[in-house]
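Complex shown without one protein chain; remaining protein chains in place.
Our next item is subunit A:
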Amino acid sequence: MRVVIAEDSVLLREGLAGLLTRFGFEVVAAVGDAAALVAAVREHRPDLTVTDVRMPPGFTDEGLRAAVALRAADPDLAVVALSQYVQHSYAGELLASGQGRAIGYLLKDHIADVAEFVDKLRRVAEGGTVVDPEVVRQLMQRGRDPLGRLSAREREVLALIAEGHSNAAIARILILTEAGVGKHIGSVLTKLHLPVSDDTNRRVLAVLTYLRGQQ
């Protein structure tokens, strides 16, 4: 799997490249700013792009802007944005691009759990959606009455849906049968008046949109 990495900190960039190489990715380019990222993606057409949100020259959201622009040109481009903090405005903008397919928004903290991090990258590269658990936790915290009607287990299921997990993955994490998970999911979506859909990505977007509207 061919990857382009954009990260302005040399140490972290080299570290990420080493990590991904070790797990069998082919790092075709590792660059330090947004302009180089755009150029590298156009040149290599990678299977996955991993970019820092904050990069030179302005150190605000250059990486994210570049990612959104690249996805506007090519909605199938798989992108994972890495951020030091949860910034809901940025996360929302990125996740909304390309109907939520092949997109990830992760805190840099989660690079530390290397195996899980690599697993998340693979899921995005395969067209999945990955939302940082911290984003979901914050979104669920501001929720109001409808969320209060969910059972504890249903809330767990909702969080995992929002993070982009498939039914099978949720079943594995919660140690349930897939049929049991399917029942929970149906119940959650019904209680929140959301359309019941088997498409994981659509489901993530619907749940996130719902949670974001809950303030």
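By our rule, a residue touches a chain if its C-beta (ideal position, glycine included) is under 8 Å from a C-beta of that chain, and two chains touch if they have at least 3 such contacts; residues count from 1.
What we mean here is this: contacts and distances are computed from a predicted model.
The subunit not displayed here is recorded in UniProt as "histidine kinase", chosen from "Xanthine dehydrogenase family protein subunit M", "Cytochrome oxidase maturation protein, cbb3-type", "histidine kinase" or "Phosphate transport system permease protein PstA". Touching the missing chain, out of A:D33, A:D61 or A:E163, is residue A:D61. Here one chain is not drawn; of A:L19, A:A96, A:L174 or A:L194, the residue touching it is A:L19.
In the full complex, subunit A contacts the hidden chain through residues 9, 11-12, 15-16, 18-19, 22, 54, 59-61, 84-89, 108-109, 111-115, 138-139, 141-142, 144, 215.
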